[in-house]
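Every protein chain but one is kept in place in this view of the complex.
The chains carry the letters A, B, C, D and E, assigned in the order they are written, with residues numbered from 1 in each.
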């Protein structure tokens, strides 16, 4: 009998509260004999991945961490999720392991593509939007991502739930009412606490990307391809 | 405690051997307390969905079947997979239920987008390619699907495993060597038996779309969004 | 000498006033020995095609009606127009007859492409926009359709001309002044009465799609290809 | 009662045999009281529009000719067709008259979009393909035009019907069998004689673009918008 | 030793103040033994290229001027810049000379693509936007040009610096704040005086396209390819 595979969900920033939030959000995906889900915080990470240099600074540590985890856990290594909406190091990590690797930006958008035609993304900072634009272009899905709206908040500032919810609601309403989007994607792993609330508040589907990516990784881990 | 959700994987054609093949292929996704996976054959379906009229003929029966299943199973209804690469009735079924609905063409392509940059599809018939082209256009992923190659075989003819494998190998090699694709998608639920073999034979990732769609549906069912 | 071909323009919904409106709008296309234009109302249709299920419900009846008409009229069958902006059953009907079949959404957009660079569409309901988005994607013309603006009115509500004109003017102005579109397309066969008025009111070209599709069908009928 | 509008179909090159060929091909579009169709040859034109300078050389003469025709025929002016696959002067002519102006490249592609998903174009010369590529890009239909194949023949050389048919057949077969196109567009007004033959020979739809453009112009002329 | 190549920067309109403005703006590109930069005004040009007919009217004069310059200057001919944002005659001029030819619209956008992800263009007139849209489509960069905002001023009216700056600031702010563009392109050679001011005023990169095109031409001239 095969051992339960482990999905490693790695927060590339060092803000433990972000890891804690998505760890809790992943609870519904945990079953007795399905893949085990382990959430980790990258020690070397910055408080938030906000600039391009943050992306680059965590890339090699992510590669090393993934290789270390695979070497330690061998056959039980089910897959990896890079839980940052900039998908730092996604292609380098994919090259470094034979197991599936999911980026939450990629998986978040792909999952949203099954839930609506016009996708809106809520970013933390305006400066993230150009980077996301490059990523959506590389994915070839530019036509599906209708608009992106920034909160103007850093990852650390997401620690203030009231201010975060005010921002999410305002941005979500704008995307829904002015850009006519059908589905929202939360553009940062640090918003995981607020998905259920926002979906109810706006009465439209909201994708929490770490959940989306972990779900896709679980499937791949079980299928062993 | 929540009951285990059920994912209903519906073969819109009436060829039971197709259902049997993907039922077996879905075994690795079955866990003790994860979602239950039930495979069904649509009684009203044709032997294979090959022409547009076949797509239309199964659409309303699929809507009715999904509504009946949801009405019978209530809260345990986890989601639905339409296991035909033409994704018949996908949007009508989505409108008819509050539970997630996955089409294997859509999920197959989306999953392939995480496994390679240049995607190749192996279709059963040349006549399917224009329909797939419209679907990929509607999805907004035309730039990622580099080429599609037909086997020139009907769904029933896929029952001959030797001829099918010869066709798959020839088509896959052409896509790999002439179109430089990185990942293949099997363009019919009736090819599920051959994924592992083809991946090994061609030494490149191959997506079995019913597996891909069921995995995505499982995630959504567990997350209850 | 060849007999005059007949173009059958079929209203897939059962609202006779919609059929009457476009029947009158097609008068300028009627000539003594050019194609005859016959307008029909699909008995099985709903009052308006507003949801995806409405699209699916009329598809097979449209296929059967077209086959019956072709069988009754033989060589005189010049072509068919499906006069609903969701182009229901377009590809199934095309497969079911050897004569040309036009959808008014497709023909409306294609005709607009010869009249301006930036196209705006006026939809009846917000819920139609995602369906149109899939259609424009399938057509490969996403880059040309700059924006779509809904009236928030059902097909039946279009029966109120004053409210309809208020909505058309407001939506048209928004598309013209905020989205800088050069040409408008009326996104429902039920707006045919208002094309001339709206074009004059907004001083910009407005495409009535049933007229556009019937004109294209006439050409194909005369050319016999 | 309105007078019959006249559609002026203008051959921008001076090769009268080209004009004669499409004049004959337009016969099926002539009816007793529908629009009159008059075919003209631009005296100032080169023997064929093959290079960009040919396009530019005929642009202002086309503008002047259209203005002269409209001034002479007043209300009877129904519209104009520029019968060259480079659509020379299309936007300048549109600006110079209030009547509809069709380019055969634009109308040919738009018509093909209603007849197949994957479009192939047969060009006269390889050097035309880059110009066509810019035009298809400007139209926003790059994703629909799958491939273009040149004959390697000048407009004058099209005067040899046997050699032309050999070239058309070879190019059409390549587009059909290697590029899997569903519909062909003849990429020069000088191929009008061969549409019926080629369609039968290859058993697939073939668009003759001067016919397509004239049909669209007739509709616009009758509708008076 | 090779002689210094000359770059001829040609203003296709006859407004000398426009030529003077970009001539001054090109000063930083002048070095002792790098390419010489000569600015010319096309005598036959209109006061501004604002309509399509203006584009066509200057095309053949541009071709003739370029051929005359190349014939006069022989080996010293380094390249040509067409200093009008409609890139009139770009492809005809390219065909007419073996030396590099740059259009300022093309070079302006290409240079902006290295300075930001989301590009905004400031046009003189709304009527220019559709023409630019066709050009960006022909270039295949529609996805990068997020929005274009017109000043509603003719080329001659750009002679009023105060009104021009008010317009540039208002348009730039709208593009920056509502469309979230990262980089601006000045959509007329007649705005060259204001680049430095606008960049400072808006605190974002602004591309002056005649500078951008001349720089690219210089490189090509030096490289002799």
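In this section, a residue touches a chain if its C-beta (ideal position, glycine included) is under 8 Å from a C-beta of that chain, and two chains touch if they have at least 3 such contacts.
None of these values were measured; they are calculated from a predicted model.
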{"item": "Among shown chains, those touching the left-out chain", "value": "A, B, D, E"}
{"item": "Full-complex contact with the absent chain, from E:47, E:71 or E:114", "value": "E:114"}
{"item": "Omitted-chain contact residue, chosen from E:31, E:47, E:71 or E:173", "value": "E:31"}
{"item": "Residues belonging to subunit E that touch the chain removed from view", "value": "28-29, 31-34, 100, 102, 106-107, 110-111, 113-114, 139-144, 195-196, 199, 205-206, 208, 211-212, 214-216, 218-220, 222-225"}
{"item": "Missing-partner contacts on subunit A, residue numbers", "value": "51-53, 55-57, 59-60, 63, 89, 91-92, 94-96, 131, 134-135, 137-140, 142"}
{"item": "Interface with the undisplayed chain - residues on subunit B", "value": "116-118, 143, 180, 182"}
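Note that only the chains that are shown with their structure count from here on.
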{"item": "Graph distance between subunit A and subunit E, where chains that touch are linked", "value": "1"}
{"item": "Chain centre separation (subunit B, subunit C; CA means) in Å", "value": "33"}
{"item": "Subunit B-subunit E separation of Cα centroids, rounded to whole Å", "value": "51"}
{"item": "Multi-chain contact residues (two or more partners), subunit A", "value": "142-143"}
{"item": "Arrangement of touching chains [line / ring / star / complete / other]", "value": "other"}
